[in-house]
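The complex appears here minus one protein chain, its other protein chains still in place.
Per-chain numbering from 1; labels A and B assigned in written order.
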Amino acid sequence: MTATDRSTTAAAGSTEPVLRLEDLGVTFSSETGDVPAVQGVSLYVRPGETLALVGESGSGKSTVALASIGLLPENARATGSALLGSTDVVASSERDLAALRGRTVSMVFQEPATALDPLTRIGAQIAEVVRNHRRIAAKEADALAVDLLRRVGIPDPERRARAFPFELSGGQRQRVVIAMAIANDPGLLIADEPTTALDVTVQAEILDLLRRLAVESGTGVLLVTHNMGVVADFADRVAVMLQGRIVETGPVEDVLLRPEHEYTKRLLAAVPRLAVAEAGQGTAAESGPESEAGASAADVPRPRYGTRAKTARPAGDPAEGERVVDLKDVSVVYGRRTNAVRALDGVSLHVRPGETVGLVGESGSGKSTAARVALGLIRPTSGSVTLFGSDLRRTRARARRSLRSGIGVVLQDPVASLDARMTVQECIAEPLRVHRRGMSAKERQDRVAELLERVRLPRAFAQRAPRELSGGQRQRVSLARALALAPRLLVADEPTSALDVSVQEAVLEVITELQEELGFACLFVSHDLAVVQHFAERVVVMRAGRIEEQGGTMATLLHPGTEYTRRLLAAVPVPDPVLQRQRRAARHAAAATAAGTAGPAAGGAGATA
Amino acid sequence: MSAVVQPGQLPGGPGPSAGAGTEGPGLSGLRLAVRRFRRNRLAVIGLAVVVLFFLFCFVGPLLYSTDQTHTALNHANLGPSGAHLLGTDAVGHDELGRLMYGGKVSLVVGLAAGVLATVIGTLWGAAAGYAGGWIDAVMMRVVDAGIAIPALFILLVISAITTPGVGGLILILGLVSWLVPSRLVRAETLTLKNRDYVHTLRAIGGTHTRAIGRHILPNSVSTVVVAATFQVADAILLVAYVSYLGLGLQPPKTDWGGMLSAGLSATYSGRWWLIVPPGLAVILVVCAFNAIGDGLRDAFDVRGRG
Partner (left out) sequence: MNTFLYLTRRVLQAIAVILIVTVATFCLLHALPGGPARGILGPQATAQQIAQFNHEQRLDQPLPVQYFAYLGRLLHGNLGTSYTLNEPVSQLITERLPKTLVLTVLSAAVGLLLAIPLGMWQAVRRNKPVDYIITTLSFVAYSTPVYFLGLMLVLVFSHILPWFPAQAPQGDTLGQVFADPAALVLPVVAGAASVVAVFSRYMRGATLENLSEDYVRTARAGGSRRAAILRRHVFRNSLTPVVAMLGYYVPVLFGGALVVEQLFNYPGMGLLFWTAAQSSDYPVLLGCVLVISVATVIGTLAADVIQRFIDPRVKEDRA
């Protein structure tokens, strides 16, 4: 193993590890031959400690997790050993593994939406895990299930036990999965991206819950994640994976603050960091230990694309009157009467020439709907949309179409954004075919080549199929397509949220450069406050279809004007374990004050602090 | 096995040998599909059977020439022999030659009717799915109404009114069986029109025509091809019912279904050569097309649901 392991085994060598991987290898057999996914991985997890396994997509971190509980897919072959106590998972039969799973080791998965059987009541699903390992009466198991639901913080557990998964929110479903995982007090809990599918405030709650449970029962946790903030918030030790191997291991402070391996350094540099003002400002919680955090606003390392927010013009600068897109009092209502759902409720926002506006909010806040209204994909129920000075409702279809040639679009999903049946050339040339009918094939080809260069892709990519490209390359192709008509407005809906941080950095950098060069305005939709903070000059915070607040990015995100924005910001984990510990304490204190009671029900008072 | 499983044909989900592995880089979509198809043994056998039957029906008569227009009552009901490999029928036609002759009609009518049904269904389903709203609702209620009347009942009513020729038969069969493909294509269109690349195109001012022509139709090709294959299987099966229901072609013309119906009276007299060959021919060909459809569905990764 080439990894630099600086964790001092001496200190905690007294307790036997609950999990010990030795030279673990996993190979997938596919239609095109064998693909090694994991090679020579050795690690251990001791009772009560959390080991975070981090890495980008394809690094093999999830495969290691699945191998540790014996849940690898059928086309995978494991070598080496994975010891749970004295049992080697790699060599065990399915029957022996079943006896182990749910009792000695259990697992929490990424996607709470699909992790539960949709047709079985949640209480019964938890009771099933209990009865898999304990010979007790059904009634008793049901009662235990209710207790477990209470332990994971589900309100009114007696009634909720009879609910079906679809009746619960994503966060609550994840709590149910956790309840199943801890039902028999396992020695090891494997959590595979347990909060990736959740909103940031829910993520903070789930992490608090996991931390509390792990401490209460002395469970060891193997946490798989790509999010350095989560690592800083939760882990005791960290193992960094790259291409199926561990490249660096050590205590969380060492790895995150003083990385040694080149890859870890690059990875950490690419993580957008949320600049924070005096933590807990405006709440009752700030005092002594917070002062250290206050400094971070200035000297947080900045990604290369992040220069904008600092130079932000104060709101109401030049060209006050001119707006490329202007939504006025826009509402979007789906359904009628009793079923009506207000997706947008009186939203007014605008983008001025050349500026970047960040539209942030949690899922269901209406940020994507607002972007789609601006794009003319959704017709507002009431209110007006003005694009480049023309009211869309008062424009004829033909004129409206030519107006739209001034828009460029990049959407979230790199796969769904490009038609798989077209070549890259055809994808990028599509806007030209729509609006530049007179262009000859040769001219189109030249333009596409030029655009490819602009987004820093080789010209030869024109003849490739989208499926041969990586996610980051695809998003750059989307960007090239968006820029084909030299737009005045780029609408980007979560353009990098499906990408790894290093790729995200590269894509955002390209956008920033091109924006400086071509001067288009940008409406940037994102759930990631840190990215928006670096990328946008102005920010609009949305919540439940309404605008919560808007203003200059630094002003708004450093000194939020509303309680909601404050909570949102407080929930973002920062990739600095020391700072994050303080932020967490401040958040708990704030929550306790807000709730009026400082009881433990407020969400697991800082267990590791 | 009532003829024509109207909703969705033989369903199956991932069939035997559906590839579960990851897609390798550098393989084009079509190449990958061909590769998956070839790994499905039943589908490959099905393809071979179909090719053999086409050769049998269209090339066979060149090698084994028989008179299928004039009756020869003095040669009626002969058992298999050197002169008549599969014997003769009740009016003296050579049974093997008749199997080729009838097979031509069955295959041509089945293929044409299946394709016609797929074309109608595709246009209807794509229009309904893309239009959405109340137009979609009305168009789909019409499909529901069509599905509510069993095809065999309609065919029997038509047989009480008229006796069609080959062209009429194709038209009738096409018109009673376009409903299933229309549902499939509508579902596909609904998915495709909400793809991000279609949204992107619409947002920058692309027309509906372009969205349909450049994105939605090309991307539903695999769904349509799979639907068409099952449709042909069902149409050939329907053709076999047509004579039984009294809609058959007038002698001396015939098809496998007509031969089968005509031979039914011979069931108890031991003249097996009058029913077993046409019966096997229908079963084999319909099975083969179903197996091919199954293989294509897996190869293209299409969900064949109604």
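Basically, a residue touches a chain if its C-beta (ideal position, glycine included) is under 8 Å from a C-beta of that chain, and two chains touch if they have at least 3 such contacts.
Note that this is a predicted model, so its numbers are computed, not measured.
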Which of B:76, B:90, B:156 or B:225 contacts the chain that the document leaves out: B:156
Options A:99, A:377, A:403 or A:578, residue touching the unrepresented chain: A:99
Among B:44, B:85, B:140 or B:171, residue touching the chain not depicted: B:140
Contacting the left-out chain in the complete assembly, out of B:201, B:286 or B:299: B:286
Residues belonging to subunit B that touch the chain removed from view: 1-8, 10-17, 41-42, 137, 140-142, 144-145, 147-154, 156-157, 159-161, 233, 237, 240-241, 244-246, 257, 260-261, 264, 267-268, 275, 279, 282-284, 286-287, 290-291, 305-306
Interface residues of subunit A (partner: the chain not displayed): 69, 71, 94-95, 98-103, 106-107, 109, 111, 114-120, 125, 128-129, 132-133, 164, 166, 177, 180-181, 183-184, 339
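The rule we apply is simple: only the chains that are shown with their structure count from here on.
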Cα-centroid distance, subunit A relative to subunit B, in whole angstrom: 48
Subunit A - residues contacting subunit B, complex: 28-33, 35, 74-75, 372, 375-377, 400-405, 407-409, 411-413, 416-421, 427, 430-431, 433-435, 465, 467-468, 478, 481-482, 485, 491
Sites on subunit B touched by subunit A in the complex: 19-29, 32, 35, 195-197, 199-207, 210, 214-215, 218-219
